[in-house]
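One chain of protein is taken out of this complex; the other chains stay put.
Each chain gets a letter, A and B, in the order it is written, and its residues are counted from 1.
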Amino acid sequence: MPETFEPKIVAFFCNWCTYLAADLAGTSRIKYAPNTRVVRVMCSGRVDPQFILDAFAKGADGVLIGGCHPGDCHYQEGNYKALRRFVLLKRLVKQMGIEEARLRLEWISAAEGERVKTVVNDMVEKLRVLGPRVPVRQKEVA
Amino acid sequence: MKPKVAFYWCASCGGCEEAVVDLDEKILDVANAVDIVFWPVALDFKEHDVEAMPDGSILASFINGAIRNSDQLKMAKLLRAKSQVVVAFGVCAQLGGIPGLANLSDAKGIFAEVFADGVAPVRFYKDNGHSLSLPEFFDTVVALDRVIDVDYYVPGCPPTPKIIGDALGVLLGSTLPPKGTVLAPDQALCEQCPRKDTRPEKLLLKEFKRVHQVVADQQTCLLAQGLACLGPGTRAGCEAMCPRGNMPCTGCFGPTSRVRDFGAKALSSLASIIDSDDEGEIARVLDALPDPAGTFYRYSLPSSLLGRRRME
Partner (left out) sequence: MSKANGDIRIGVYVCHCGTNISAVVDVKSLAAYGATLPNVVVSREYKYLCSDPGQDLIRQDIAERKLNRVVVASCSPHLHEQTFRNALATGGLNPFFLQMVNIREQDSWVTEDKQAATRKARDLVRAAARRVAWNESLERDRIPIHPAVMVVGGGIAGIHAALTLANSGKHVYLVEREPTIGGHMAQFDKTFPTLDCAACILTPKMSAVKSHKNITLWTYSEVTQVDGYVGNFKVKVRRWPRYIKEDLCSGCLECLKACVYKEAKFPDDFNVGLAKRKPIYISFPQAVPQVPVIDPETCIQFKSGKCKKTCIDACGERHAISLQMEEKTEEVEVGNIILATGSQPFDARRIPYYGYGVYPNVYTALEVERLVNASGPTAGEVVLRDGRTPKTVGIVHCVGSRDENTNRWCSRVCCMYSLKLAHLIKEHTGADIFNFYIDIRTPGKGFEEFYQKLLNERVHFVRGRVAEVTDWALDPTEEDKLVIRVEDTLAGIVRRIPVDMVVLATGLEPQADAEQVRRLFNISCASGGFFLERHPKLAPVSTFTDGIFLAGCCQGPKDIPDTVAQAGAAAAEALALIDAGFVETEPNAAYVMEEVCSGCKTCVAMCPFTAIEFLQEERKARINQAKCKGCGTCVAACPSGSIYQHLFEDRQIFEEIEGILTNA
């Protein structure tokens, strides 16, 4: 690659915790890697595995899901459902040859602006090492 | 003049052909109503016979099987040119089917697995002035609509006699449904399942079981018994044939029209009802489903969002 590879991460952030944390990082002027593209949902429980696989299929180098800490979900239990799906999806994604670092679930509360920075920067670093995810459909038959 | 129809099989097991035969005496009605101009498994027409036909002269071609080599690709394109309507017959043609599981590997990997060390197929071979050729074996299996325009889909592995009969009725009827319609109800299987009322309203599972581990009760909802029944995510139409045979649904009728990726939705719903909030416990419960790709994409891997495994 001629220039440094900049991974593109599609991030599904829950409105009440992680999205607010990302806003807090902003109001605190905390600087972090500009590689995320946030899709706001009300709850991490809204994140359908179809969205995650669609993002990978369309070329996302990484997918990050951000929700409230266990026990803190604004809607009581949505994040637990997200966790259950994530554990299974992780195994599927591994069978499909997608490296583990590309799919990540993080619990980030509304007060953790600093954590948004650490998580995003860490994920970007790991993805830089892995390189771009080339959607395999490109290598298919005509 | 009777309308002309053709049947062809691509990467398939032959079950869809048998399904047509399975229409029993109804097959005679079919044979009376139409002129079958191409059916390799049953009749002696050749490729060049098809090539000789004018374009669009076949009313409908029923193509089953997935596309996994260059010969199938060629025949699919040929039949498309010669037909007014192409029906993807069976889930292999609709979604890629069981042959689609080859997408967890590639040509090289498959040959290494199937043939002995050092033995690999050669595409072109010359011997004594004669040339032999084999079709190109693609790395990736795809569903029929990836390579040609498909008008209708008849789902199933194989489609049931009733579904075939319904589909034929629709196609021979006065108004054709919109192009791209799947000729089966657009609801999930639970609607037709005799065990539906026995599923508790709030079902949460502490265990999954596999079919060899338990003798399922004949009346109770199979999912409620811990078997990974995919009926809730699978299109209805088969009248719950497998549950009636005391086996959980494996999803051969594919998704409803509202779902883009069958496996993703199926795994979402099954994972969501695991009765635990602890990551370790959830993982332990899921150990009972050791092959998520095989379980959730048994019939639909090629047409899933990812399509195939990314090889190293």
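Just so we're on the same page, a contact is a pair of C-beta atoms (placed from the backbone, for glycine too) under 8 Å apart; a residue touches a chain by one contact, two chains touch by 3 or more.
Only a predicted model underlies this, so the values are computations on that prediction, with no experimental measurement involved.
Chemist: Touching the absent chain in the whole complex: find that residue among B:C190, B:C252 or B:L306.
Modeler: B:C190
Chemist: Spell out the interface residues on chain B facing the chain that's missing from view.
Modeler: Contact residues on chain B toward the absent chain are 186-191, 196-197, 199-204, 230-233, 236, 255-256, 258-260, 265-266, 268-269, 272-273.
Chemist: Using the touch rule from the top, list residues of chain A that touch the missing partner.
Modeler: Residues of chain A in touch with the missing chain: 6, 8, 10, 16-17, 19-20, 22-23, 25-27, 29-32, 34, 37-43, 45-51, 54-55, 58-60, 71-72, 74-78, 81, 85, 109-112, 117.
Basically, only the chains that are shown with their structure count from here on.
Chemist: Once you find the CA centre of chain A and the CA centre of chain B, what distance in Å lies between them?
Modeler: So the centre of chain A lies 33 Å away from the centre of chain B.
Chemist: Within their complex, state which residues of chain B touch chain A.
Modeler: By the definition above, chain B touches chain A via 67, 73, 104, 138-140, 142, 146-147, 259-261, 263-265, 267-268, 270-272, 274, 276-277, 279, 282-283, 286, 289, 291-293, 296, 304-312.
Chemist: Flag every residue of chain A that touches chain B in the complex, lowest number first.
Modeler: Going by the criterion above, the answer is residues 48-50, 52-54, 56-57, 70, 77, 80-81, 83-85, 87-89, 91-92, 95-98, 133-134, 136-137, 139-142.
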